[in-house]
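With one protein chain removed, the remaining protein chains of the complex are shown where they sit.
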Amino acid sequence: MAGSSFGNIFRMSTWGESHGKGIGVVVDGCPAGLLLDEARIQAYLDRRKPGQTKYSTPRKEEDTVEILSGIFEGKTTGTPISMAVYNKTQRSGDYSAISECYRPGHADYTFDQKYGFRDYRGGGRSSGRETIGRVAAGAVAEEVLKELGINLYAYTKSICGITIDENKALRENILKSPLFMPDLEASEKAEEALLNRMKEQNSAGGIIECIVTGMPAGIGEPVFEKLDANIAKAVMSIGAVKGVEIGAGFAAAASSGSGNNDSFYNDGNGIIKKTNNAGGILGGISDGSDIIVRAAIKPTPSISFPQHTVNKAGENIDIEIKGRHDPVIVPRAVVVVETMVAAVILDLLMVSMTSRLDLIKKFFNY
Amino acid sequence: MAGSSFGNIFRMSTWGESHGKGIGVVVDGCPAGLLLDEARIQAYLDRRKPGQTKYSTPRKEEDTVEILSGIFEGKTTGTPISMAVYNKTQRSGDYSAISECYRPGHADYTFDQKYGFRDYRGGGRSSGRETIGRVAAGAVAEEVLKELGINLYAYTKSICGITIDENKALRENILKSPLFMPDLEASEKAEEALLNRMKEQNSAGGIIECIVTGMPAGIGEPVFEKLDANIAKAVMSIGAVKGVEIGAGFAAAASSGSGNNDSFYNDGNGIIKKTNNAGGILGGISDGSDIIVRAAIKPTPSISFPQHTVNKAGENIDIEIKGRHDPVIVPRAVVVVETMVAAVILDLLMVSMTSRLDLIKKFFNY
Amino acid sequence: MAGSSFGNIFRMSTWGESHGKGIGVVVDGCPAGLLLDEARIQAYLDRRKPGQTKYSTPRKEEDTVEILSGIFEGKTTGTPISMAVYNKTQRSGDYSAISECYRPGHADYTFDQKYGFRDYRGGGRSSGRETIGRVAAGAVAEEVLKELGINLYAYTKSICGITIDENKALRENILKSPLFMPDLEASEKAEEALLNRMKEQNSAGGIIECIVTGMPAGIGEPVFEKLDANIAKAVMSIGAVKGVEIGAGFAAAASSGSGNNDSFYNDGNGIIKKTNNAGGILGGISDGSDIIVRAAIKPTPSISFPQHTVNKAGENIDIEIKGRHDPVIVPRAVVVVETMVAAVILDLLMVSMTSRLDLIKKFFNY
Partner (left out) sequence: MAGSSFGNIFRMSTWGESHGKGIGVVVDGCPAGLLLDEARIQAYLDRRKPGQTKYSTPRKEEDTVEILSGIFEGKTTGTPISMAVYNKTQRSGDYSAISECYRPGHADYTFDQKYGFRDYRGGGRSSGRETIGRVAAGAVAEEVLKELGINLYAYTKSICGITIDENKALRENILKSPLFMPDLEASEKAEEALLNRMKEQNSAGGIIECIVTGMPAGIGEPVFEKLDANIAKAVMSIGAVKGVEIGAGFAAAASSGSGNNDSFYNDGNGIIKKTNNAGGILGGISDGSDIIVRAAIKPTPSISFPQHTVNKAGENIDIEIKGRHDPVIVPRAVVVVETMVAAVILDLLMVSMTSRLDLIKKFFNY
């Protein structure tokens, strides 16, 4: 039940606060024999690094990962992979204002209610920096999945209400857009809208979409440990996510049976589906089509726009949150969604190896 | 990892297939001392019972629950509460058609892929009848929560794309509407739309909303075991759910920081929020406001409208699914969403008792 | 954490009280495709059935198992197998004495302390009848293991301090001895000693040994989820067990490195060990030798010999526990130990399928 662990066979346990000594994660249950080094993990972490464009906080955070265990002669050994990102720059500062008040949209109030006090420096454990641990762990999962021919890609689908046109979206555009939007026209419009928000000392939210290709059918357990249920938990556990959809998602609610059902079809090479409203999951189990996941990200709550709130003494006050905040966290959260989905898929994929007695017998050559 | 169990301290393990001997659940971790009998559980099960209106299957299913353990002298003992609904009517039939083909939108194909074969009678384990176990277990949780002043109510927010007007919605209307819609005007329009779908041999989906009142602040664990993350998993694990939202949900993605943040305010009696876009959860922890959850339900996949699909031999075929199917499952799923949310809240509420050393000391009078 | 569930991939959840409607178990995570019916389970349950010899309670308990789910066309489907043993005979009686006092060596006092009250009829949940659920579930595990060439046998090693001579012990004698002792001479002596205990209105304990043959090497996870650690939990969780040993066990504590180490040896067919003080487990992982487990069982606490104790009002009193009690539970517990060990081994064996990336790739034919 410990809140900072996730997964069953493939399990991550994260630690660290925004302004403490560092952030880290222990990955347990990674299969032995994966080629892994810091550079492979760093590539994922760099996608969530701030300061790369004017749409993210100008704070300098190098966020260099160090692997402390679990690798021998360049390969995972099957034992825990401990990874840490130490905070190199001094993160001290004057937190007197923040320590005394409850910022709207933040977890200041709820942490105080739960624990009696909180590490108020930069949000402490509830800071977005917590996602460093997830991304490092999920990156390991994604590297394992690649070895199995399963690939994930995620991108910004919408920001400030401006949504990509699927006909103009190209996977190779994702990294060309400073917002990670695969439709570059939409990306430009979204940048414009975002600049306006910034001028107004305000912030924006958006939608992230993640696609998984190369999925084998049969992954996911019926009833409670469904693939989509676990994805929903993984994605909703990311700070700022307020909604999760699979396939047609909320649009399915307004559709009809004939409009929403995906017909099966044998194209000569095997059974496929003509459409994919199901998002690759039927009855909680992968059907071999692409997995499609969407996450709704709320606008960054830290805005310098004046806000009403209450301080620790219970007095009604007004605050303006100054500092270097992201006007939108959607682009930086893209890799977080992607790696969390990867962690779920690897975990359930390994569990699914035990579904059939004949395959277990074959595995043990009996 | 076993797929048919859910929860940590309060844990349910369900069993049973649509056309087997029955459906049941074992509830473990229910605190001792709750007054409980079959009538209290039956009241919840009756809300998902079919055959009550023309908008649900005319199949007669009495679904009478029997408590087999865990109660002594009218009270829970703290040990497992086993509950069963035995199938009284013969559920045999000619399944030759269904056994050989993969119905679009159903789990026939994925179960075969996962397990090598499946119990094809009425959907077997993937049938909606599986939810009987959840509802019985979640009902126990809801009864515990009532004792703590926490109340849940859920209703149909939208069917066939027709959505309630919040200004016309009244809690007391829920049971007056055959669709469990609290806005009776919208309910009538939805009924009309639904009758049209039925004439077209088609089906409909919709949206369910669940509200939790009386929540204490401080419930939910940071990072992965967040209250919203667990609710998302619980709700997405219900068959036919394709999306989950908390508070403003997907609408938050298009909002701004100033528009989406909820200001804290001290009204003299304590700290409250002026709005509730957060849906009662900040940083994964309850803030004392009402919890607001929405679930998108896809249209019933069983339609007599002709569909293309593939049979077990891999041949492309056309099918018309005859039989007594629900044209919409939303009204019957209302209580399923409500009780699953109850199970999550009770589970995390009990975990939260261990968050602070001073309160643990007080508990043990030390 | 719910106390009545055990296992990870292969998971059992038991329910029921001694004098309630019945006892049962839900087995989740059993691989699909195992031939299974009630007769196969019943054979295990019959080994713990009372009333077969004068050394067990003369109570008539048929304990007939019924499978309620998870089997289709004679094979497991991969979904939960629910099994129940309904109490057929009326189990009412005058419990006024027992309800008011705390029997020494029983859980009456601790249940009252924990839950505030208890189902006092025949021990309720703490009754030895609880093991029916374990045996039924563990029997399923043992049947799966047989398919993989892994076989378990358990027997009474010692009763009343009379221990078998390994040189005279034969596996085929186990069922010939009313005490399940494989050395028939020792069995006769133990019977004699037991009859004396019974005359004295007293009871006896003993030691059970369980051997697992055909184990593949590599089963068990390092550090906390070691094979021996999980076996220790499984066996110690059986009521009346006060000690667990692996291999040389406590005798190893008085041995020396040279005396206790098992030399590896290549006999031409592969690597074996010349001795097996390790009991088949090194570093928590199976080494391919036989697993050897021993459990110490305390004497039956229910004796008609007069005892001092305290009643619910806190008064010091004397009691004589009348009724039909087992003078020794060791023989009936043999199958309980065996099936619990089976459950652990199957669970960890399935987990071990995920240890190596190369074998995962091979499994998915990638």
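General remarks:
Labels A, B and C are assigned to the chains in the order they are written; within every chain, residues are numbered from 1.
One rule holds in what follows: contacts are C-beta pairs under 8 Å (C-beta built on N, C-alpha and C of every residue); 3 or more make two chains touch, one makes a residue touch a chain.
Source: prediction; values computed, not measured.
As for the chain not pictured, it touches chain C at residues 1-6, 8-9, 14, 102, 104-107, 109-111, 113-116, 125-126, 130, 158, 160-161, 197, 200, 202-207, 217-226, 228-237, 239, 242-250, 252-266, 270-271, 274, 277-279, 281-288, 296-303, 305, 307-310, 314-316, 351-352, 355-356, 358.
One chain is missing from the display, and on chain B it is touched by residues 1, 8-9, 29, 31-34, 76, 78-79, 144, 147-149, 216, 222, 350-351, 353-361, 363-364, 366. As for the chain not pictured, it touches chain A at residues 1-5, 7-11, 13-17, 20-24, 26, 28-29, 32-33, 68-70, 72-73, 75, 77-82, 84, 114-119, 124-125.
Heads up, the rule we're going with is that only the chains that are shown with their structure count from here on.
Looking at which positions face the partner, chain B and chain C present mostly the same ones, since more than half of the interface numbers are shared. Between the Cα centres of chain A and chain C there is a gap of 44 Å.
For this pair, chain A with chain B, the centres built from the Cα atoms lie 26 Å apart.
Work out the mean CA point of chain B and of chain C, and you get 38 Å between them. The set of chain A residues touching two or more other chains comprises 1, 8-9, 222, 351, 355-356, 358.
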